[in-house]
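In this view, the complex is presented without one of its protein chains, the others remaining in place.
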Amino acid sequence: MSGATDTGDTDAPADLVTGIVVPIHVEYEYTAGEAASRFLSHIPERRLVGQRHGDHGLVYVPPRGSDPANGEPTDQDVELTDQGTVTTFCIVNVPFAGQAVECPYVCAQILLDGADITFQALIQEAEVSQIHPGMRVEAVWVDDPEPTLESIRYFRPSGEPDATPESYKDHM
Amino acid sequence: MANNVAVVGIGQTKHNTQRNELSMPGLVREAATRALEDAQMTWADIDAVVIGKAPDTFEGVMMPELFLADALGAPGKPMLRVHTAGSVGGSTAMVAAGLVKAGVHERVLTVAYEKQSESNAMWALAMKIPFAPPLVAGAGGYFAPYVRAYIERHDVPDDIGIKVAVKDTNNGVLNPYAHKQMTVTYDEVRDSMMLWDPIRFLESCPSSDGACALVLTSEAHAASGKLPPAWVHGMAWRSEPTMLARQDKVNPRAGQECARDVYAQAGITDPRRDIDCAEVYVPFSWFEPKWLENLFFAPEGEGWKLTESGATSLDGDIPWNMSGGVICSNPIGASGMLRFAEAAMQVRGQAGAHQVDGAATALGHAYGGGSQFFAMWIVRNTKP
Partner (left out) sequence: MRDVAVVAFAQAPNVRRDSDRNEVEILMPVLHEVREKVGLERDDIDFVVHGSTDFQAGMPFSFVGALDAYGAWPPINESHVEMDGAWALYEAWVKLQTGEIDTALAFAYGKGSPGDLVDVLRLQLDPYLVFPLGIDPIGMAAIQCRAYLEGVGRTEADMASVAVRDRRNGMTNPCAQVTGEFTVEGLLAEPMFVSPLRRHDCPPISDGACAVILAAGDRARDLVEHPAWVVGIDHRIEAPGLGMRDLTVSESTRIAAEKANASGTFDVAELHAPFTHQSLILEDTLGIDAAVTQVNPSGGALAANPFMVAGLTRIGEAAQRVLDGAAGRALAHATSGPCLQQNLVCVLEAREG
């Protein structure tokens, strides 16, 4: 291809079939698993319960079954609060499929108090321009929480003073 | 054991939003026949085929290598299919090179592709798992917070992403295979829509149909091609967990360790000095300064200074993404192999208008997932 300029990106002949529609439909019945089921079972009580491996493991929320650092089961529950700190964020200006939120909106990484890993969530009830790392936020729940993470509508500023950078710098 | 590996044939398609005039078999054949032609070989000369691509949901065909077997001349031969997320194009080339290095095969064809237009990428990536956290912003929305974290951690000027985008997009015009063919100015990038603040539209990769292919051989067949071969001097991959507590997602450890490994194999002690040019997986322009640090071309926190000084431009002292990079073409499954291919094209002197004069040592780099999967190789125009 040295020196080649004919890249083959030719216009198709007019009578060429350039596509057919082949719909596919597959349904799945997923298994949440033991760890995620335990976590989700507390959601209707508006409780966020993280998990760790052993007494000294790092705390995961939501748990997925293992401590991914060592492949050990997260066998201990750790009660968390529904408050946390924004570690970093972006402002979304493009509507994302299935997203009912008006643009622009903020998608943030939030470190829940007591957890060792952040998770991604929406922030609402705040001016986009005011959101910043270190900001303290709290969960806003739906009226009748079901055992799903969609029971958290979004997070909003809690009004507390900012967290110190040292408290979250190792989590991004 | 541990035979030398030569790149003797390189081919790629013209990358575009839709290659409607080609089926999937047609797309992979366009790249593969060009690689064979460059290697001056026929299908019959090939011992084994290694194919790679990103998730099968992109085209809606499960394990498509099965139906592509005859299009790639594989019947009667071994065929392997690799999938390691966005790094897959690089990993696939490495699996193919491993077959030669191990002495299992002499001449291996490797192909990577994505035909994203065949399915709906939003559907493909956003299967709704009932108990998983709801997705809130798409791929850019995943990476943008970590770009912000990079900017804030090192107090980086906020226009570095613009400068990378101008450089890479304008390099793409020199590459007839690149998807994006547009000249842009600083102001045009700056004024393009802020999609996922701090990432703008013109700082982002497109969605492309495309394929890339390489013919890799042992030393015995290294002189087969139209041009002298590129020799593989090092290959490495590393993976780390996708969601790990206290993980540094700005400067991932897997990337650093992968780089150290590949440099050690190739005898590179100072990458900026010892490497002539690098083709690095930069899907959003801000990843150039991040990866300059992760790959040790600059001290941590100072990668942006190389970009700002023009060092990474085509006429700089360490050109990055001569082909226009992922910013200009992103057939996801092929994107990693295109990086590896560009590195090889540079040291073979076949990069045309985006050739770096006298390039003798080049780095090809790919990453995937949310920056947890890395694949790299170092190629030279001399035998190890």
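Labels for the chains are A and B, by order of writing; each one numbers its residues from 1.
Here is the rule we go by: a residue touches a chain if its C-beta (ideal position, glycine included) is under 8 Å from a C-beta of that chain, and two chains touch if they have at least 3 such contacts.
Everything numeric here is computed off the predicted structure, so don't read it as measured data.
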item: Absent-chain contact - pick from B:20, B:57 or B:120; value: B:57
item: Chain A residues that touch the omitted chain in the full complex; value: 20, 22, 24-36, 64-73
item: Chain B, residues in touch with the chain not shown (by the definition above); value: 1-2, 23-24, 55-63, 65-67, 69-70, 74-85, 91, 94-95, 98-99, 101-104, 118, 124-125, 127, 129, 236-244, 253-254, 257-258, 369, 372
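What we mean here is this: only the chains that are shown with their structure count from here on.
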item: Computed distance of Cα centres, chain B from chain A, in Å; value: 27
item: Contacting residues of chain A [partner chain B, same complex]; value: 1-5, 7-12, 16, 18-19, 22, 24, 30, 32, 36, 40, 58-60, 62, 64, 68-69, 87-94, 96-99, 104, 107-109, 115-117, 119-122, 133, 147-150, 170-172
item: Chain A-touching residues of chain B, taken from the complex the two chains share; value: 10-14, 16, 19-21, 30, 34, 37-38, 60, 122-123, 126, 128-138, 140-142, 144-149, 152, 176-177, 193-199, 226-227, 241-250, 348-350, 352
